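Heads up, one of the protein chains got dropped from this complex, but the rest are sitting where they should.
Right after this comes chain A.
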Amino acid sequence: MNGGKVSAPAAGESRQPASVSASAVAAGDAEGLRLRALETARDRLLAAGLVFVVAFLICAGRLVDLGAFGGGSADGPTAAVATGTVGRGDIVDRNGVLLATSLPTASLFADPKEVIDPRAAAAALAQVFPSLDRNWLHSMLTHDSRFVWLRRNLNPSEQNAVNRLGIPGLGFRTEYRRVYPQGRSSAHVLGRADIDEFGVAGIERSFDAVLANGETVRLSLDMRIQQTVRDELMAVVREHRAIGGAGVVLDVATGELLAMVSLPDFDPNAPVNPEDQARFNRVSQGVYEMGSVFKLLTLAMALDSGVTTLESGYDASRPLRIGHHTISDYHAKNRWLSVPEILIHSSNIGAALMAIDIGSARQRQYLQHFGMLNTSSIDLPVQEVGKPLVPNPWRDVNTMTVGFGHGIAVTPLQMVAATASVVNGGVYRPASLLCADDSVLAPGVRVVSPRTSKQMRAMLRLVVRFGTGMKADVPGYNVGGKTGTAEKLIKGQYRRDQRVASFIGAFPMEAPRYVVFAMVDEPKGTRKTFNYATGGWVSAPLVGRIIARIAPVLGIAPAEEIREAKTSPAKNAPSHKEQMMQAIREAIASSKGRQLAAN
């Protein structure tokens, strides 16, 4: 183009001779026209060229911008890297032991339009899967659609067998299947996810949104503790031919549940039978009249409100009659009993009189604070948490029976959380199934004074040293606790032969770390227990065995006293009763002073 411009003056030069020669004018005019047309063409080319130059410059500028400065929307398509876990999130225990996970499996589907011979295909598939009905298979293979599931979650050998059949129109899809590698041990807590991986029970349900997002849920459970509790509980349930049992271990400082066992249990990996009674969670769902274990709450209320002291006593010499109710003692002493003795011998009369002193309104207020009157706020679906049964209206006679744990039915979970607040210095924290390491600990609610808590620790220790809970003692671990035997109310009748035997204990009693609860539903006496099927004979030794096994695992060293306990008693040792009286005096004296009652 520029070349054209340069040559233009040369064309002008050649124009000048044209004006000189007239004959050449006509030719010169034609020549001029031609030249003008050329000029116009050059100008147009120039204009078009400029437009292109500008366009190319814009492109070049943009390229430099993208390449050198990363401008504009250059960060659009980036490499899609597979992140996160595969499938639904895991559930692990507090130590990271895998409790629930999703594993890839092949699921068999069919495109009925592509199946050539449905009858032969159905026959062949029925051979591979004996549980599938041939007619059903045939109806699926002739279904009027392009996609039908034939069988979900095949194992590799089944998949191989189907592949070998070589039937056209069949295909596999990778699906995830929920697997519980630890089996039955925490089946009630974990619950269940259905075939499409929707949580339908337990933690699987209550944390469905989190798990569906692929996140891991870390529970407070410790599988070592859980298995130990289950193992010991199962042995006792079998030995006493009981219909079921419950076992709980709770950290008193945080409210974390280290073990939550309900028997009978079920295999979470097996196909579901919704009618199965074993799915019932006795710890969170079942409500029971707790019986004598409730007395520890009554005594805590009485001491905390100041209506009684450890030096007072009540007349338990004869049964109480209120209207047509009679309150009598199981371990009847038929005499005046001091307050510690009421707990040690588990006197119904004494507890009832104490409850009257506390008064109905105050009793209800305390029970409210102990979390006994409301459904507990555990991290399980509401359907799996039992609502306590409380007297309505709350008459004086109810106040008395509630004093020794009758006429009120609560879940073991509520009982454990309340007991933890009594022994941990007086602060209530709801029981939780989530590991507290991951979250900030919610502030507890003070329910009784530290002094009351200290007195209660001394009293509960006395129950195990001298009272109904003697079989729960573990040398070196200063176990304290309370037994309970409640007759079950069946069709309005209390049944002597159908009882709930329980024991709630804590250890080590000088500074409790864990509350351990065991309940056996309808135990039968054996020769070994002299046909007794009470809390003291069935559940107390069970809790003792559990503590002896879990304390070393939990890293709690036995007290030095253990060596002394092994020595045989001296010849002229004081009698059991004298020892007890001495211990009571020491407990009272130490609870007044600053020193803590160690045993």
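Please note the rule applied: contacts are C-beta pairs under 8 Å (C-beta built on N, C-alpha and C of every residue); 3 or more make two chains touch, one makes a residue touch a chain; residues count from 1.
We take it that contacts and distances are computed from a predicted model.
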Item checked: Name per UniProt, for the chain absent here [options: "RNA polymerase sigma factor", "Spermidine/putrescine import ATP-binding protein PotA", "Cell division protein FtsL" or "Circadian clock protein KaiB"] -> "Cell division protein FtsL"
Next item on the list: Touching the absent chain in the whole complex: find that residue among A:Gly61, A:Pro168, A:Pro450 or A:Pro552.
Entry: A:Pro552
Checklist line | Candidate in contact with the missing chain, chosen from A:Leu98, A:Leu373, A:Leu489 or A:Ala511 | finding: A:Leu98
Check: Which of these touches the unseen chain: A:Gly169, A:Gly183 or A:Pro391?
Finding: A:Gly183
Check: Footprint of the hidden chain on chain A, which residues?
Finding: 2-3, 6, 79-82, 85-87, 90, 97-99, 101-104, 179, 181-183, 185, 223-224, 227-228, 230-231, 474-477, 548-549, 551-552, 557-558, 560, 562-563, 566-567
